[in-house]
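Taking it in order: structure first as structure tokens, then the write-up.
The complex is shown incomplete by one protein chain, all other protein chains being positioned as in the whole.
Moving on to subunit A:
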Amino acid sequence: MSTFLGMPAARGGSAPDAAAPDTLAGVGRPDDPLHWGASFPDAARTALANQQLRRNLGNATSTIRAKRARVVGEVPDWEELRDAGSALKADVLARLPELLEQLERNVTARGGVVHWARDAAEANRIVADLVRAKGTDEVVKVKSMATQEIGLNEALAEDGIAAVETDLAELIVQLADDMPSHILVPAIHRNRTEIRDIFLERMGDAPPDLTDVPRELAMAARAHLRRKFLSAKVAISGANFAVADTGTLAVVESEGNGRMCLTLPETLITVMGIEKLVPTFDDLEVFLQLLPRSSTGERMNPYTSMWTGVTPGDGPQEFHLVLLDNGRTTVLADEAGRSALHCIRCSACLNVCPVYERVGGHAYGSVYPGPIGAILTPQLTGEKSDLPYASTLCGACYEVCPVKIDIPSILVELRAREVELGGAAPDTSDRVWQAAMKAASFAMADGDRFRRAARVPRVLRAISRHGVIRRLPFPGSLWTRSRDLPEPPRQTFHDWWERRARQARQEDER
């Protein structure tokens, strides 16, 4: 174990607050899904002291990184697909009003009903009213980030409607009264033994001799949800893509719970952020290649469902589409940051992030954790936030992003803005950044993984071009103090990191 950067981390689990025993109970459901929990440094410290959590995260993220690398490596035109995906999303944003209207026309023409929701409360009310009108008090749900973001389940519960999560990981999170800690695998912070214990304690109908073999756990979930699928009257889903020129919606999934929800109930309600559009049906050929390989590391996910309005005699005969703003137009107004709306929620940036890997999703205090969460969360809420400091700017996220979102540059932009606005107090941002660096030092010590990351010079060029600042805000200031900006430095972040590490080691030895 190296004491990298001379910052000996509390890795041994000997920190005072490390004593908390592993517990099944989750973190509870917060009032604001985009802003909850302890501050990043405090949450990160607790997370770093939790050996079980670090092991779970380390195993899971290294597995998925390897799988992704393998299946991306076999696609000869991966970079061309990324270029197309990025350009398509930019085009969608540039033409958003006309494409939204086109989508609405096409969904309506095929028997669907389109609703518009300015914010979370409005979306929740629309959905609750629709469910109540169907005279049911239980709905089945397909995993959806949009409904997590608006706290739909809690809002429905207040109206006496039980929303049953049917995605295995969402079910685990729901049973444990927990929050998701990953975009794709919300229960990534749980290992198989913890999942078994949660099922035994809280599922109600788990076989008493249930073991922690993943296959058995999956079978227990199948048995538990079967009756609900077969009898549900209303289902609620998100959408991965909505095709403007045909009105087609697409949901990408693995287990078949999505198909169950999208096919069997009489009524389907889909809640979707307004940025989820693609212009034409053929454009799906780009995203159906980018998304599965980036997210689960599969050549294709087991099931993708596409539907266009209502198909007489097949599937739900009543279809509602709720188009959600909830801060997205604010993000759109920010030219430097709007590309965050390109995100297709693949979670690749989380899996490669040296900070996320160590602190986990809960430390970010948002349903959107990791690199994308560090930009999107403050962008959506418009609130002052320390999250832009919860990154080392190593650039690994940009390397893997299938739609080429330049997360490091947006992070720096957001930091600069905080500084200009007199936002985050210098000592707070300092604390957040130190926490991030400390967390990352473990993974960054594995030099090969970050060899290619050389993002900061690019970031600096972007900034000096905008003429926003003459000197980078912290931590860039550490790195650039001796330099005369705006000239872009030649030294890469990695070189700088290496040198600091060497110095730190020498100091340690002295």
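In the analysis below, contacts are C-beta pairs under 8 Å (C-beta built on N, C-alpha and C of every residue); 3 or more make two chains touch, one makes a residue touch a chain; residues count from 1.
Heads up, the rule we're going with is that contacts and distances are computed from a predicted model.
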| item | value |
| --- | --- |
| Choices "ABC transporter ATP-binding protein", "Cysteine desulfuration protein SufE", "Sulfonate transport system permease protein" or "L-lactate dehydrogenase complex protein LldG" - which one is the UniProt name of the chain not shown | "L-lactate dehydrogenase complex protein LldG" |
| Full-complex contact with the absent chain, from A:Leu288, A:Leu321 or A:Ala374 | A:Leu288 |
| Option touching the unshown chain, where A:Asp167, A:Glu357 or A:Asp386 are the choices | A:Asp167 |
| Residue touching the undisplayed chain, where the options are A:Val72, A:Met145, A:Val185 or A:Val271 | A:Val185 |
| Options A:Ala47, A:Leu81 or A:Ala348, residue touching the unrepresented chain | A:Leu81 |
| Residue ranges of subunit A at the interface with the undisplayed chain | 56, 59-60, 63-64, 67, 76-77, 80-81, 83-84, 87-88, 90-91, 93-98, 100-101, 110, 115-118, 122, 166-169, 172, 185, 187-188, 191-192, 195, 214-219, 221-222, 225-226, 229-231, 243, 246, 248, 254-257, 259-260, 262-264, 274, 281-282, 284-286, 288-289, 292, 296, 298-309, 311-315, 323, 325, 329-330, 332-333, 338 |
